[in-house]
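The complex is shown incomplete by one protein chain, all other protein chains being positioned as in the whole.
For clarity, chains are labelled A and B in written order, and residue numbers in each chain start from 1.
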Amino acid sequence: MKKNLFILILLSPFLLFSQNNTGEIHGNFESNLQSYRDDPTIGATAAEEVILHNAYLNILYTKGNFTGGLRFESYLNALMDYDPKYKGNGIPYRFATYYSDGLEVTVGNYYEQFGSGIIFRTYEDKGLGVDNAMDGVRLKYSPISGLYLKSFIGQSRTYFEYSEGIVRGVDAEFNVNEALKIEGKTSYILGGSFVSRFQKDNNPKFNLPENVGSMATRLNIMHGGFSYYGEYAHKINDPIGSFSFDENNYATGRAIVNNLTYSQKGLGVTFESHFVDHMEFRSERAKEKEFIINYIPTLSKQHTYTLLALYPCATQPEGEFGFNTNIFYKIPKNTLLGGKYGTNLNLNFARTNSIEGGTSYLDDSSSHTSRPLKSIFIKNETLYFSDFNLEINKKINKKVKLNLVVAKQKYNKDILEGKTIGEYGIVSSTIAIADISYKIKKGHTIRLELQEMISIDDATAENHADGDWHMILAEYTISPNWFFAIQDMYNYGNYNEEKQLHYVNTSVGFLKGANRFAIGYGKKRAGIFCVGGVCKEVPSSNGFSLNISSSF
Amino acid sequence: MKNKIILSICMSVLFISFSFSQDKTLPSVKVKDLKNKMINIQSVENDGNPIVISFWATWCKPCKKELNTIAEVYEDWQDDTGVKLIAISIDDSRSASKVKPYVNASGWEYDIYIDSNRELSRAMGVSTVPHTFLLDGNGIIVWEHKGYIDGDEDELLEQIEHISK
Partner (left out) sequence: MKKIKYIIATLFGILLFNITSCDIIEGPYLIDNNTNPVDTNTFVKKVLIEDFTGHRCPNCPAAAEELVSLQDFYGDRVIGIAIHPSSPAFSTPSPLTASSYTYDFRTQFGDDIDNIFELTTVGLPRGMVNRTGFDTQHQLGKDEWSSIVQTELEKDPIFGITLSSNVSNGNGTISITAEALTNINLDKKEKIEDYNIVICLTEKNIVQWQKDNTAGDIEDYEHNHVLRTMINTTFGESIGNSFVDGDIWEKDYSVDITTLENTNENHSLNTLFMGNGNCKEWNEDNMEIVVYIYNTSNYEIVQVEEKHLTNH
């Protein structure tokens, strides 16, 4: 009842101002419906409810310096690739914000990120089923130009509940050039943040910290085409509160992020690296993914072609060293290789591995072994993921566009999917993709994607990864309203002959203005989707889907 | 009981929202430019000429296709209609550092901003990218479009020409 009162108070401005016809109301709506039927060949199971449905409605009201909003969420019941703890209807997200003289006050729910997020980031990603919105109070204040202060206190959302732990934080960002009115070739931005969690120690066996702090400092320097971003984070002892002796790790967590980029017209180069040791930060002690409130960016290219993303990299916040480098180059127009329109190249190499000596570990019987930052030079550490790929994007003539990708990936399935060490070993894949689009006439385009993956792993006979795949996708689009697509994934090289299956999918979509409708039918394979250190396993399914999204 | 209350609140809000028929404008949300300077998106302007706001990401193929296609004809569009294109990247900290190198390498002449924790996208009801808005000279959103399929740039141009007359 308390919650409902709160919502009514939040909504009161809507009711008051609706008379005067001032202010603005916007929002968007999304509905995802899927039917499930049994298909033993691919391991898909029918839903008892036959159809499952997720829906969201966001409403925002703005008048002058005031904004209020809420989100209605409905899971009746949640789609199979969602956590079943999303259950029923509710308004888990509602807030009110006002702004005056440089001070912004938010009460209710909010999303926030400090620096690159390595000590604190709350966000929503409906595709992943992640929503760890905070509920509490947030202040943002800019006392002078160039100085930005933020502070918050709250509890993080876990499905339709909130965490037991209370999280507080402050962040300051200082843009030197803006504040001191320096117009120079070089610019500096400094930042610092501190986040702390309080949770009562209810464990009579272990002495647990009730206030766990995490702090980070950051620096951004830009000079001409160069840009450097560095961030260092430090977290004090944060054991998970288990009763089991070797599960409570009292070690200090730390992370270092370094990004260096250079760009000029026609050329861009990036080099990013990070070192992470025992840095998972949660709003409750228990090691459950829904409590995670920090985000350590994954060091690999975010692929969208299906076979390139079949074995995705995910950050291992408990211990990882990695780097990711990109070269973007446009071969100029009217050259031998550039042709009439120029050719875009993107060369990418990413690799992550374990840190030397393993994650820092400390308990009563073993001394503190937090390792120095030696892992920058890769020696014998366990490989987690590597990806070497080249993408060539070329417009051949007015009608034909071509995109080619070749990639070589190595994927440590045991580590990245939490399997038993040695069960699957490393999956090595070579992938080639050709994506051709041909403009038939004005507004009508046909696009063909051909993908091929050759994959081996060093598992024993019993457990193998999927082996080789073909994929073909044909898409016909009529601008501005229609698209038709059919795709077939064929696991022709599966070690188990019974699993050498086709996964055929068709979809039709209609887009008009701010509305989008799509209908799909077919089989989906079981897979794994990740963002940051958060992964979601998706079961295989067979059925019909209907997606509607619209905004107003 | 609780559900009934929620439902009735939603219904009433929906009803109120439909009774509003005023114009849609840009919200007051801060984004960062490529120099990591904070800018309030409301402060963008184009001397009374139309503005296109396009949400994109470095990992989004149709977005890049749309913006690369427009890049080829952008000069002509500017000469003919005075339009300005603002591309807002929703890349999070995983890929935000690639935005500037990618933009420069591709030779885009757009104004680029980064909305790294999706505050602006949420405020504008952008759930997926690409999502394109067209603002007239008074800053009112007159047209929007979700997704990009080849040829959509022609419709966008028609809409721009329609309001720039």
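The rule is short, and it goes like this: a contact is a pair of C-beta atoms (placed from the backbone, for glycine too) under 8 Å apart; a residue touches a chain by one contact, two chains touch by 3 or more.
None of the values given here were measured: they were computed from a predicted structure.
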Neighbouring shown chains of the undisplayed chain, as defined at the top: A
Residue, one of A:71, A:285, A:351 or A:516, that touches the chain absent here: A:285
Contact residue for the chain not shown (choose from A:128, A:149, A:347 or A:474): A:149
Sole residue of A:93, A:123, A:152 or A:206 that reaches the chain not shown, by the stated touch rule: A:206
Positions on chain A where the hidden chain makes contact: 43, 83-85, 87, 143-144, 147, 149, 159-161, 168, 170, 172, 174, 179-180, 192, 194, 196, 202-213, 215, 236-237, 239-245, 247-248, 250, 284-288, 363-364, 418-423
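By our rule, only the chains that are shown with their structure count from here on.
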Chain A-facing residues of chain B, complex: 2-3, 5-7, 9-10, 12-14, 16-17, 19-20, 22-25, 27-28, 35-38, 58-61, 65, 68, 72, 92-95, 97-98, 100-107, 116-119, 122-128, 143-147, 149-152, 154-155
Chain A residues touching chain B - in the complex, by the definition given at the top: 4, 7-8, 11, 14-15, 18, 21-28, 30, 57-60, 62, 65, 67, 70, 72, 88-91, 99, 111-113, 115-117, 121, 123-124, 126, 148, 175, 178, 187, 189, 220, 222, 225, 227, 229, 259, 261-270, 272, 295, 297-298, 301-304, 326, 328-330, 341, 344, 393, 401, 437, 439, 442-445, 447, 477-480, 483, 509, 511, 513-516, 531-532, 549, 551-552
